[in-house]
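Missing here: one protein chain of the complex. Every other protein chain is in place.
For chain A:
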């Protein structure tokens, strides 16, 4: 680490170490990766804001059906553009890392799946999730889709309001041994 010219001050690195689940080495690695997305921009400004399209071109996100949602959720620009700075990227990778606890992952997963941003996974949200999961080449009939959503709600919708709140979502996730394994991106 000592030899490589780092764009970060000691203090910044310590900050990142404290606020993410990464070690110093991983933070630098993350920055290398971020730089690889758009070298000239990041060289110029280490915390440059990269557009969502650029972010989605990375190998980590390129084939993820939720890539745009991930960018939007982690983006700090506050709109739906999904542009990400390095800190956003670091945040994203930290949440997706092995070290992040289930609760943090669940919270972000919920926000990723919550397309309309109303803090509930409504039927529409679920429909979109399923559609994205099976890919746009495949189609369910309306009846099948309805049946699937109905099944999900039957299992998880504890208070029978026709949509999943975060508590209900987390309850489901909490029981799953596979969630942390699948909700993970290696840096």
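Note that contacts are C-beta pairs under 8 Å (C-beta built on N, C-alpha and C of every residue); 3 or more make two chains touch, one makes a residue touch a chain; residues count from 1.
Here, contacts and distances are computed from a predicted model.
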Leaving aside the chains you can see, what is the UniProt protein name of the one that's missing? Options: "TMC domain-containing protein", "Nucleophile aminohydrolase", "Histidine-phosphotransfer domain, HPT domain-containing protein" or "Ral guanine nucleotide dissociation stimulator-like 2". "TMC domain-containing protein"
Residue among A:10, A:142 or A:178 touching the omitted chain: A:178
By the contact definition given up top, give the residues of chain A that touch the hidden chain. 15-21, 23-26, 59-60, 62-66, 74, 76, 78, 87-88, 90-91, 96, 101, 103-104, 107-111, 113, 118-120, 122-124, 126, 129-130, 133-135, 137-138, 140, 144, 147-148, 151-152, 155-156, 158-163, 165-179, 181-186
